[in-house]
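Subset of chains shown; positions unchanged.
A and B label the chains in the order they appear, each numbered from 1.
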Amino acid sequence: MHIVVTAVGPDHRGLADPIIHHVTGQGANIAEIQMYDHDERSLFAMLLRMELPAEQFPGLRPALEEIGRLKQLSVRVWSAEERAARPRLAICTTQRTEPPLALLRAIRDGRIRAEAAVMIGNRPHCRSLAEQFNIDWHQIDDGQGEPDDARLIDLCDQYEVDYIILARYMRILPAESCWKYAGGRIINLHHGLLPSFRGMRPYHDAYASRMLTFGATCHFIVPELDAGNQIIYQSTYSVPPGTPIGEVIRLGQEDNEPHCLVEGVRRVVNREVQLHFHRVVANKKE
Amino acid sequence: MHIVVTAVGPDHRGLADPIIHHVTGQGANIAEIQMYDHDERSLFAMLLRMELPAEQFPGLRPALEEIGRLKQLSVRVWSAEERAARPRLAICTTQRTEPPLALLRAIRDGRIRAEAAVMIGNRPHCRSLAEQFNIDWHQIDDGQGEPDDARLIDLCDQYEVDYIILARYMRILPAESCWKYAGGRIINLHHGLLPSFRGMRPYHDAYASRMLTFGATCHFIVPELDAGNQIIYQSTYSVPPGTPIGEVIRLGQEDNEPHCLVEGVRRVVNREVQLHFHRVVANKKE
């Protein structure tokens, strides 16, 4: 069984030892260890991917969580295989309704085999979508759109979420959140072609360079690493010279972005792709 | 009548005065003047776009060419309106046959209303294409692929070419050639998405940044200016994660590039677009 363990702690000493001790003592086969030290932000994190016989998995999680309690580490133990038939999604939104709507329809119609476990917004705009599809809704902002990042992670923990889908969620997750759900569990829709157009205004940036092709990118979030390296799917469209920027954006938002997100999430929940040493790799057919 | 005059001379003094004198004396309405001074390469050039009553056009060309002879300027006078019904193309090639073949078929089938006046290569690979379509062929290299740039321009002059099509012609035209056919008369097919992937290996560069979308760009050549600003058409395609680079290139070369060139040339010969102050603008419907 393929298992991902993440740990976030108060310093880089004492972060790795107790967890590594335990899993190697269990006979785990280590596939990948990555440690991170953001001393400027006092953030220390580890990602560990390993193989373990499936029968040992039920005991592993409580054991590592107990280590976390003793050592003041925030520990998560996850396997994509646990709920492979129907993984649970948190759908995070800001204002645009098209991408989450497309995702909810694809789930309803069975094109994506997953469960929308919870919808989260830092703005109220998508609340009625949640009601329409009968999904729990939580608004996590301070009234001005500033999200409570810790609450987002708490909600994902509480709803036992497999994947966090950022469906035009227009806030940057802090590195701490990214590490807690590291290992290919956070999927973002970016409304431009990565890595060329990264910023907050990718339509405008591509337009300013007089491109006639525009696109969207669905990718895994990996903190502090080049987002261009973790692309799951990209879709594009072309416009004639002279097309106004407003029309370009409309075509992108109403049609291209929703399509891009749905296909990207489909590839992840169907486990056609996975994150392996910061790269997206195609899974061999099982 | 909309007229483009280009002049290339030995220095920047004396380049503009005689031509400007003459055309303003004729009552021309100047729409655009651009002068260039590449003193490191001793290249001095002017582009002049203007409006003149059509009945004055026949007299203008010999008068300006005479000025050129007297002042040692290389002068060209051109109007897209002269052969608007069936502009004459020079198709320049290196090795790849797919883009010129697609273009020749589109001309034969009437999808592009133009005449393939001459085919030029710095390699012999496309010679049989010229024979198949019964078009004059000139190979202009020194036996090692290094082209005789002056001869290329001489051939275009001699065949009275309206547009020079660089159909995967893998050599850079010198600035002097670009200025002689300035004003939107040189159309290039680049096998990557501009402006992001400019170099000689755009497939490899996009692949190295782990993109899943690849593209081609048809654009006007404007010397020393950002090629990304003169895009006529772009087309793209997406591949699944894990697609080998060889397959990416094959899809691009056999399908995407030929399509991109044909649509780009069509837009130019149909005068749907034109170059206006270094920008591609859509023509108002006539």
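In this section, a residue touches a chain if its C-beta (ideal position, glycine included) is under 8 Å from a C-beta of that chain, and two chains touch if they have at least 3 such contacts.
Note that the structure is a prediction, hence the values are computed from the model and not measured.
Each chain in view is the same protein; 2 are placed here, and the whole complex, as held in this structure file, contains 4 copies.
The rule is simple: only the chains that are shown with their structure count from here on.
Rounded to a multiple of 5, the C-alpha superposition of chain A onto chain B involves a rotation of 180 degrees. Interface residues of chain A, counted against chain B in their complex, comprise 193-196, 209-213, 215, 228-236, 238, 240-242, 267, 272-273, 279-282.
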